[in-house]
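Sharing a structure here in structure tokens format.
Complex shown without one protein chain; remaining protein chains in place.
Then we have chain A:
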């Protein structure tokens, strides 16, 4: 019988200060997230310097809460996993240096985790992963299709060439005068409106799994602007519905095509945009049409940034023998490999 593995995860890549303890890479023992969203709302977006300051204020409190809720001491931990990148460098530095201090103080193995690997491994907290698998990662900072043959091996087969999907949502929301963060508002309006406005879909080259959302974003802004010049008002509900349809069409079509071409057994939806009802519904509908492929969509709390996903990914790396030393640094443009 193997001994249970307990890993403390720490995540500070953007505007959430998070810590969590995960058992055996699959079971959440504690999961604490301190969101800064109320502070950044007044700026209409995340301000890096403000985010870094909040992380310093929160970091020990959040870790303490995660350890207390887990009812564990540091001596019970097998490893400490921390988001190394990508993300805001000043924000990442807080988590990385706190994790190093903890690993040093208690002589516990330290592991650097890629943020996207974390998002993908959030799925393992819901159900065991079946390889080969495909993961669609969509968030404010990322839009990627990641193929995995086995644990710990990631191959990015498609990614955005300009804006992330979540970024396009935020910008379109601003053009429609919706509050920050705009994603949930567009999703809500989209369900009240109908697809009446003709907007482009960027399919790119036929064999490409890459994405592009800047053209779509510009088309929305131009339509809104031109209508305003004519003294007309675009119906925000219909615009939201039309925009969302365009985004979802491309995301789902490429995901389904890749799932078939790579003959995967599982498709995982990851990242904050996984909360989008339009995307969930369409992906569920299309995936039901192909046989033998499971679709896994984690609950919302595990789709948005959290540290349980970092601990889950870190557990696999720990079991594979990966270790970081005290020179571990934050890397804002870390590659997934």
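Definition applied: contacts are C-beta pairs under 8 Å (C-beta built on N, C-alpha and C of every residue); 3 or more make two chains touch, one makes a residue touch a chain; residues count from 1.
Just so it is clear, contacts and distances are computed from a predicted model.
Of the names listed as "Cysteine-rich domain-containing protein", "Succinate--CoA ligase [ADP-forming] subunit beta", "tRNA threonylcarbamoyladenosine biosynthesis protein TsaB" or "NAD(P)H-quinone oxidoreductase subunit 2", the one that matches the UniProt record for the absent chain is "tRNA threonylcarbamoyladenosine biosynthesis protein TsaB". Contact with the chain that does not appear here is found for just one residue of A:29, A:66 or A:93, A:93. Screening A:14, A:66, A:81 or A:102 against the full complex identifies A:102 as the residue touching the chain left out. Looking at chain A, the residues touching the absent chain are 42-43, 47, 49-50, 52-53, 56-57, 59-61, 63-64, 74, 90, 93-94, 96-98, 100-102, 104-106, 325-330.
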